[in-house]
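First comes the structure, then the notes that go with it.
Up next is chain A:
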Amino acid sequence: MTDAATRDDARKPAQVEAPLLRVSRLNKSYPTPQGPVAVLKGVDLTLARGESVALMGESGSGKSTLLHLVGGLDQADDGEIVIDGVDVTWLSDTGRAALRRETLAVVFQQFNLIPSLNLQANVAFQARLAGRFDPAWTDELIHRLKLQDLLERYPEQLSGGQQQRAAIGRALAVRPRLLLADEPTGNLDEATADDFMALALDVVAATGCAFLMVTHSERLAARLQRQVRLSAGQVRLSAGVINQP
Partner candidate 1 sequence: MSAKWIFFAALAFTSPALAQGYAGLGDDAGGFERVVPGKPLVFPQDFGAHPKFRTEWWYVTANLTDETGASYGVQWTLFRQASAPGEERQGWANQNVWMGHAAVTSASEHLFAETFARGGVGQAGVTAQPFRAWIDDWNFSAQDNAPPDSGLSRVKLSASGENFRYAFDLVADGPLVRQGDNGFSLKSDDGRASYYFSQPFYKIAGVLTLRGKEIKLSGRAWMDREWSTQYLAASQKGWDWFSLHFSGGEKLMLFRMRDTSGRDFRSGTWISADGATQKLDRDDIALTPLEQTPVAGRSVPTRWRLQVKSRGLDVETAPLNAASFMATSFPYWEGPIAFHGSQQGKGYLEMTGY
Partner candidate 2 sequence: MKQIFWTFVTLLSHWRRRPGNFFALFVGLAIATALWSGVQALNAQARKSYDRAASVFSGGGAQSLVPTSGATIPQELFVKLRLAGWKVSPALEATVLVRGTPFQLIGVEPLTLPRGGQLGGLVDGGDFSAFFAPPGQVIAPPEVLRDLGAKDGDRIALDTGKSLPPLRSSAQAPPGLLTVDIGVAQTLLGRPGQMSRLILRQPPDNDAPSLASVVGNALRLLPAGEEEADLKRLTESFHLNLTAFGLLAFLVGLFIVHAAFGLAFEQRLGMVRTLRAVGVSTRALAAALFGEVALLALVAGGFGVAAGFWLASALLPNVAASLDALYGARVAGGLTLDPTWLLSGLGIALVGALVAAAGGLAKALRLPILAAAQPFAWRQAQQVFMRRRAWLALLAFGAAFAAYLWGDSLYTGFAALAGLLFGAALLLPVLLSAALRLGESFSSAPLVNWFWADSRQQLPGLALALTALLLAFATNVGVGGMVEGFRQTFAHWLDERLAAEVYYEAAGAPEARRIEAWLATRPEVLAVLPSARTSVRLSGWPTEIFGMTPHETFRAHFPMIDQAPDAWEALQRGDGALISEQLARRLKLGLGSSLDLPTASGIWRVKVGGVFPDYGNPRGQARIDIDALTRHWPDAPRVSYGLRVAPQETPRLIAAMQAEFGEKIVRIADQAAIKKISTRIFEHTFAVTTALNTLTLVVSAIALLASLTTLGDTRLAQVAPVWASGVSRRRLAQLEFLRVLALTAATAVLAVPLGLGLSWCLVAVVNVQAFGWRLPFEIFPWQWAEILALALLTAAIASIAPILRFVRTTPAQLARIFANER
């Protein structure tokens, strides 16, 4: 109780402030030849500023779908997504493009980088696009992510781990308020994944943004502040252990 209260108290200021992300009663179904299949059935989720949350669940449970909706990559059927006090649920295509460009950033399991640009250009790309390119910050990111020797390389000339580090760099160069990651370590071996996680958490902390990451790995999930589990189309708050980083 005490522990729980302490934890609650610790979060209180954040809850008093409007949460960074509030997802309520979110519904999403996909059309299939057999008719629509509901994937998300009234999902509720809240993320405070600077909070890092691991989103877990069985394969096919809708984690990516949820992430895509939050990330402005796709449109929900019903419900509400509020980011930083702005309802983004029903944004237009252009509005969602602006949201992706300026407010948040996404890192996927693969295909994060633009194949025709080299690493440096890739890292700077979104920031430049958003008009928020900060050479010093980008440089810092590059160094923190240990990418400084790879700047001229093109995506297909990088290893999986390097590519994902560059993806994080590209995502954070824009100083998003929310970083979304969909199994960023899914294609990496355990050691590389750990390396990546360490660097990622480091730069996330340096950026001060909130972090929502989909992962299958309990071990990696445990390194985030909170874990939630998606099953049967709904989020069940996980009572999972919080490991201190």
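Basis for inclusion: all candidates are chains of the complex that A comes from, given by their letters.
By our rule, a contact is a pair of C-beta atoms (placed from the backbone, for glycine too) under 8 Å apart; a residue touches a chain by one contact, two chains touch by 3 or more; residues count from 1.
Here the structure is a predicted model, which means the values were calculated and not measured.
By the touch rule above, chain A in this complex touches candidate 2 out of 1 or 2. Those residues of chain A that touch candidate 2 in the shared complex are 30, 59, 64, 68, 71, 73-75, 93-94, 96-102, 105-106, 108-117, 121, 124-126, 128-130, 154, 156-157, 170, 182-183, 186.
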